[in-house]
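Note that this complex is displayed minus one protein chain, with the remaining chains in position.
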Amino acid sequence: MAYTLGDLARVAHATLRGDEKAEIEGVAPLNKASAREVAYCASPRYRALIPGSAAGALILQACDADLFAGNVLLCADPRTAFARIASVLYPPEKVAPDRHPSAVIHADASVAPDVAVGAQAVIEAGAILESGVVVGPGAIIGERCVIGSGTRIEARVVIMHDCVIGKNCVISPGAVIGGEGFGYVREPDGRWLKVPQLGRVVIGDDVDIGANTTIDRGALGDTVIGDGVKLDNLIQIAHNVKIGDHTAMAGCVGIAGSAVIGKRCLIAGGAGIVGHITVGDDVEVTAMSFLKGSVEGPGRFSSSLPATSADAWARNVGRFRHLDELARRLRRAEQTIKQILSGGKR
Amino acid sequence: MAYTLGDLARVAHATLRGDEKAEIEGVAPLNKASAREVAYCASPRYRALIPGSAAGALILQACDADLFAGNVLLCADPRTAFARIASVLYPPEKVAPDRHPSAVIHADASVAPDVAVGAQAVIEAGAILESGVVVGPGAIIGERCVIGSGTRIEARVVIMHDCVIGKNCVISPGAVIGGEGFGYVREPDGRWLKVPQLGRVVIGDDVDIGANTTIDRGALGDTVIGDGVKLDNLIQIAHNVKIGDHTAMAGCVGIAGSAVIGKRCLIAGGAGIVGHITVGDDVEVTAMSFLKGSVEGPGRFSSSLPATSADAWARNVGRFRHLDELARRLRRAEQTIKQILSGGKR
Partner (left out) sequence: MAYTLGDLARVAHATLRGDEKAEIEGVAPLNKASAREVAYCASPRYRALIPGSAAGALILQACDADLFAGNVLLCADPRTAFARIASVLYPPEKVAPDRHPSAVIHADASVAPDVAVGAQAVIEAGAILESGVVVGPGAIIGERCVIGSGTRIEARVVIMHDCVIGKNCVISPGAVIGGEGFGYVREPDGRWLKVPQLGRVVIGDDVDIGANTTIDRGALGDTVIGDGVKLDNLIQIAHNVKIGDHTAMAGCVGIAGSAVIGKRCLIAGGAGIVGHITVGDDVEVTAMSFLKGSVEGPGRFSSSLPATSADAWARNVGRFRHLDELARRLRRAEQTIKQILSGGKR
């Protein structure tokens, strides 16, 4: 469906320079957009592509506006404006509320009339699926789960018994919600005695969970994911973790048991957070860093080392393995210098 | 089902102070337990909650016993005692040995009469499922696999052809057992020639495998997981790895091909172990550490750096990149000092 540039300027909170009646029906990259498409430039890297763009309109910052002869949507943050416009031009696809005949829906499940259920899906006894829920092919909704209205459970997701998912969430393919927590005590002979995992996973509204991400159920009490949390792919959330509202985590992050993460935190890819610690609101952890103790927010924390040439790296690593000794030698050198200066040693 | 405190004291190897006839039917956290529930305290952090607890009994160490006026189960290790009691109060749910009509069970599979098979599951030709096995919805058991008695295969697990799983294991949702190992040789032009992966995965008894964890089949010979091994979620075990009995690994660990891990090891979250090395018994590897060479046990090994404020971190990283140079400068300074002291330089 097409929108006029005037409409899109309002959606994007942008100032239009040009034809407010021009019709736009899609978005595209700067160098590929055509007359009925809009593109954006948010980085000096791509500025050179502005003058030659064939786009029907460009979303630009003021500093770039003069580079383009055509229609311009002027704003302070082109990427956000672009996101707003793209959201309007590409609304989430409406899924017809069909239930594929191959799906297995237990007679004791409570499924709203407009829920869509894909092929080979399974909905177990006692599950409650509210209005507008979409269950993808092969997804499995366990006994007594509650899935809030408008939530999309994608292909092959597993939600284990008794978990609660809020409204308007998206759970990406292969994610596992509510697997057993990793809880054991060790017997004197080294064997592991399992601690029953009796809690649930409780997920708020507007939460996105990435592909093949795993969130374990609580041991005693629940694992809790706040509203608006966004988790990328292949993330591990252990039992009894709490994640505050609007926190985002990139791929391959691991959070150990009972960690409490604040609101609006940013945990970059590959980072690890140990168990039983508290992370304040608005904390940022950089990629591949290892947060080992509680921290207050706001603040930015890091422990990752950027790669260099392997040869230079090996030399520095060799030195690192003697760093304590090196520090002691420096201390001795400083003391000797002091004695020389005081005349106490010659 | 309710137990008396007297019974639970015996189960927990604890000394009862109080009413041995009191009935307990569940467990709960210290601050939520009611008169028919038991709670525990194993950490000074939660000691303040002891006096006000409404629990029917508390599991406490001797040093905390006087803080509580009610029934007390006294023991040296409250968490272990709690685990024993919870295991009795919450035995694994009995699954009725039903086979869902949507499951596909090959006529040439050998499935014991009391095996339960969930909706949409697939059991291929030649598979052998012993007594009491539970196959979750959507799980796939490949050709000629053997699943030992009492083992639970959860939703959407894949076990590829010819793999062997022992008795009383739990394979969590989404795990993949027996995928092809990552074995290639490189042609001079950079192309990769696949090495056929001809082995199996052979898993012992009482093994737990976490959600979305992957264990590859051997190239020549098998990948072998010993008895009592516990693997958390999102772990990667490459081809021909051997893991000794009762070793435990936390989430996001990666073990490269042909590594041999000893018994009773503890591999913490996010750690990586390179291929073709040998790790002795009772070795501990700390979280996010990188074990690059063989080590003997017992011992504790680490290479992870804890995060600090990103600004301070950046300064130290900058120095690290010149650590070899810094060490050389220190050596020169030491030599100059020596010469000064010997009067050889002024």
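Which chain is which? They are A and B, in the order written, and residues in each are numbered from 1.
Going forward, a contact is a pair of C-beta atoms (placed from the backbone, for glycine too) under 8 Å apart; a residue touches a chain by one contact, two chains touch by 3 or more.
As the structure is a computational prediction, the values presented were derived from the model and not from experiment.
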item	value
Full-complex contact with the absent chain, from A:Ala28, A:Ala54, A:Leu67 or A:Ala112	A:Ala28
Which of A:Arg17, A:Arg47 or A:Arg84 contacts the chain that the document leaves out	A:Arg84
Of A:Ser131, A:Asn233 or A:Thr278, the one touching the omitted chain in the full complex	A:Asn233
Omitted-chain contact residue, chosen from B:Val122, B:Ile203, B:Val224 or B:Ala310	B:Val122
Touch list for subunit B against the chain that is not drawn	102, 104, 120, 122, 124, 138, 140, 142, 156, 158, 160, 174, 176, 179-180, 182-187, 190-196, 198, 212, 214, 216, 220-221, 234, 236, 238, 252, 254, 256, 272, 274, 284-286, 289-293, 299-303, 305-306, 308, 312, 315-316, 318-320, 322-323, 326, 329-330, 333, 336-337, 340, 345-346
Contact set of subunit A toward the excluded chain (per top definition)	27-29, 32, 77, 79-80, 82-84, 86-87, 89-90, 100, 102, 118-120, 137-138, 154-156, 170, 172-174, 206, 208, 210-212, 228, 230, 232-234, 245-246, 248, 250-252, 263-264, 269-270, 287-288, 304-311, 313-314, 317, 320-324, 326-327, 330, 333-334, 337, 340-341, 343
